[in-house]
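One structure is given below, represented as structure tokens, and several questions about it will come after.
Not every chain is included here, but those present sit where they belong.
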Amino acid sequence: MLEELREHVLAANLALPRHGLVKLTSGNASGIDRERGVVAIKPSGVQYETLTASDLVIVDLDGKVVAGERRPSTDTPSHLALYRAFEGIGGIVHTHSTWATAWAQAQREIPLLGTTHADLSPHPIPLTRPLTQEEIDGDYERATGDVLVEAIAERDPLEVPCALVRAHAPFCWAADPAAAVEVAVTLEEVARTALLTTVLDPDVPPLAQALRDKHHRRKHGPRAYYGQR
Amino acid sequence: MLEELREHVLAANLALPRHGLVKLTSGNASGIDRERGVVAIKPSGVQYETLTASDLVIVDLDGKVVAGERRPSTDTPSHLALYRAFEGIGGIVHTHSTWATAWAQAQREIPLLGTTHADLSPHPIPLTRPLTQEEIDGDYERATGDVLVEAIAERDPLEVPCALVRAHAPFCWAADPAAAVEVAVTLEEVARTALLTTVLDPDVPPLAQALRDKHHRRKHGPRAYYGQR
Amino acid sequence: MLEELREHVLAANLALPRHGLVKLTSGNASGIDRERGVVAIKPSGVQYETLTASDLVIVDLDGKVVAGERRPSTDTPSHLALYRAFEGIGGIVHTHSTWATAWAQAQREIPLLGTTHADLSPHPIPLTRPLTQEEIDGDYERATGDVLVEAIAERDPLEVPCALVRAHAPFCWAADPAAAVEVAVTLEEVARTALLTTVLDPDVPPLAQALRDKHHRRKHGPRAYYGQR
């Protein structure tokens, strides 16, 4: 019964090296079956080249393994915190993609500098607050998920579909795993273009509010006219 | 009867991911049949991998769909404004290619720093003026085309075969769709080399006028001696 | 009897161009059979495309060729110095990978700026001291190995699994040749992300000590919980 979930999550994981977003075993994608309350996620430290649907680990929302022979990704508690907090999301992707990670390491949110970014989100890409010593020593990966939720604050997580964990790397989410991969691809391009823009002009102004709204509304919401719907 | 136009425009669209100029569904190429007064263009939000000639949408110069099952690219009114203004062009390519987009986001024209650029155009790559609030709220995509036309001013659009939409990305054009792809490839390389040059020396002088003229004349105009003509 | 060693070292060498870490004939990987006291290493100046297991050269720990028709890599004495000093290592990779080499040429250690780095090592990537005129004129390649050993000082070489030779390039090591390749891949990514981070903020602070320890312990040591062990 979980075959479809496994197939979608496998496809999302295999897309990460194909898009150049991961090296070796880093990164992971997951998906949730909201009816059954279970999440499929990449096993920890496994190569993408040999990953199969049956390698994926099925956990419940408390992190208990309910199917699969392997240990789930060490980042599983971060994924679960996001699934618990954001009921509208169905897939999550975590990578250490180069350019987004550079912004995370520089401990800067990604400013909204152009329409490519506005197509993804009408907001800067947020940066999480520093973890406390207690959070690092305690349930570290869960705390990582919690500060991501904090960074989105009261906003719609589908309008801010990604954030940077400070000094770490991005997490991305969407309605399903395939869409979360698309967020990760677009975020990396947005991060890259923003960094190169900053090289050309460190003080470049953010995109005008009218253009932010316009581009986001072209793709999202009731008056969207992008795509084939 | 439009099969040839469709094939040329399909080939131009498929060349964009092959040259690394687009991610996911972003970007689009079009071509015009001047005799029939119709334009073939990529449908909105469709993956390149599965795009076929019959997916392309045929519109007239006012934007009315005259053939095709799908919705045309949201950027169609920008293409049409360019085709109406520039009678000598036969193909248009729009991408968010990384390095050209960085210049657009930095809101700087691309200075003419070397012979690679001079082979493409004897002028800096122009940047459009900011759109007004009214233009953004009104027929936004048409206004985008109009400011591109404005940026070329009285010059020959085949001598200035591309421009940057401010805080957005480049548009490129040429005598036919395949040639517009070549402009897009060259522009991205020119943008990349110019940015790296700027890193080495932010105050580097532009190319000497004599070299601008020489390189452009080698490839273009009555005394051209580049190529096999 | 040395077939297995040769196969592992061949695989490590062939992985270098596949990961984009080497150009033309530059770079080399080696592995040691501690029981027999012999090292297999790439022959000098040979193309990767045509490299076979029988091309590899077998040398003892003093550098004497004990099997193989070809001349060993000119960097062999550097490898041997590392094998002699670090008894826990089983494989070494030397490349001139672009971003790590940029740090080596800038004569700067790579600061620890994020968790990607902390997953590799809880320390900055060290830089060797300048060689003296006597060292350069004498047994240069051995001296290169000796200053690498010096740069690790009293630390566990598996906790500092790589270092930059000043104005030259990185050396990487691990328990076996395949793991040394993984260090080389990760180091290059760490070097690249650190350089881009530095572009965004030249004065970015290093990763908090608590996060350094946490991330390293997730992957290494008795309480590691990353992977499938």
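Letters A, B and C mark the chains in the order given here, with residues in each chain numbered from 1 onward.
Criterion: contacts are C-beta pairs under 8 Å (C-beta built on N, C-alpha and C of every residue); 3 or more make two chains touch, one makes a residue touch a chain.
Predicted, not measured: the structure shown is a model, and the values here were computed from it.
Counting all copies of the one sequence in the full complex of this file gives 4, of which 3 are shown in place.
We adopt the following convention: only the chains that are shown with their structure count from here on.
Between subunit B and subunit C, the least number of touch steps comes to 2. Of all residue numbers used at the contact between subunit A and subunit B, under half are used by both chains, marking a mostly different-residue interface. A rotation of 90 degrees, rounded to the nearest 5, superposes the Cα atoms of subunit A on subunit C. Averaging Cα coordinates per chain places subunit A and subunit B 32 Å apart. Counting only residues that touch two or more partner chains, subunit A has 199. Of all the residues in subunit A, the ones that touch subunit C in their complex are 23-26, 43-46, 70-71, 74, 96, 98-99, 101-108, 130-131, 133, 136-137, 140, 167-169, 195, 198-199. Within the complex formed with subunit B, the subunit A residues making contact are 113-116, 119, 182, 185-186, 189, 192-194, 196-197, 199-201, 204-205, 207-208, 210-211, 214, 218, 225-228.
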